[in-house]
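Complex shown without one protein chain; remaining protein chains in place.
Moving on, here comes chain A:
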């Protein structure tokens, strides 16, 4: 059961709102202060990815962010894009990052996942249970209950 659930239309302007809410709930849940920058960045990256996918596929559906603090602080960012869009999510080596043939879109996607993988110890990317879409699940420890 989510503590806080936020749904927003897939527009870049709302990603900041999701970050702000995500960090506020994390702080309230007891996530260590020194982890909050990473929480902010990771939620932002997951939401940016979802917004980009919805726009790429012309989907007006809402992106959902569910935050829960039952045992730890977990955040699920759920999109509804076709599942094949989620393949190929690998970190790019430095020589490819600066390669002329790499599109801006591919670069941003690769860098975004490098940040998610680098900042979130407990990260899962999996298909949603009903219909098309992907769930990015991130978990952080909490200091107190």
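The definition used in the following text is that contacts are C-beta pairs under 8 Å (C-beta built on N, C-alpha and C of every residue); 3 or more make two chains touch, one makes a residue touch a chain; residues count from 1.
The definition used in the following text is that contacts and distances are computed from a predicted model.
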Handout entry: Identity of the absent chain, which is to be given by its UniProt protein name, from "ABC transmembrane type-1 domain-containing protein", "ABC-2 type transport system ATP-binding protein", "Anti-sigma factor antagonist" or "TlpA family protein disulfide reductase"
Key = "Anti-sigma factor antagonist"
Practice task
Considering the whole complex rather than only what is displayed, give the residues of chain A touching the chain that is not shown.
Solution key: 12-13, 15-16, 19, 37, 40-41, 44-45, 48, 51-52, 91-94, 97-98, 100, 104, 107-109, 111-112, 114-115, 118-119
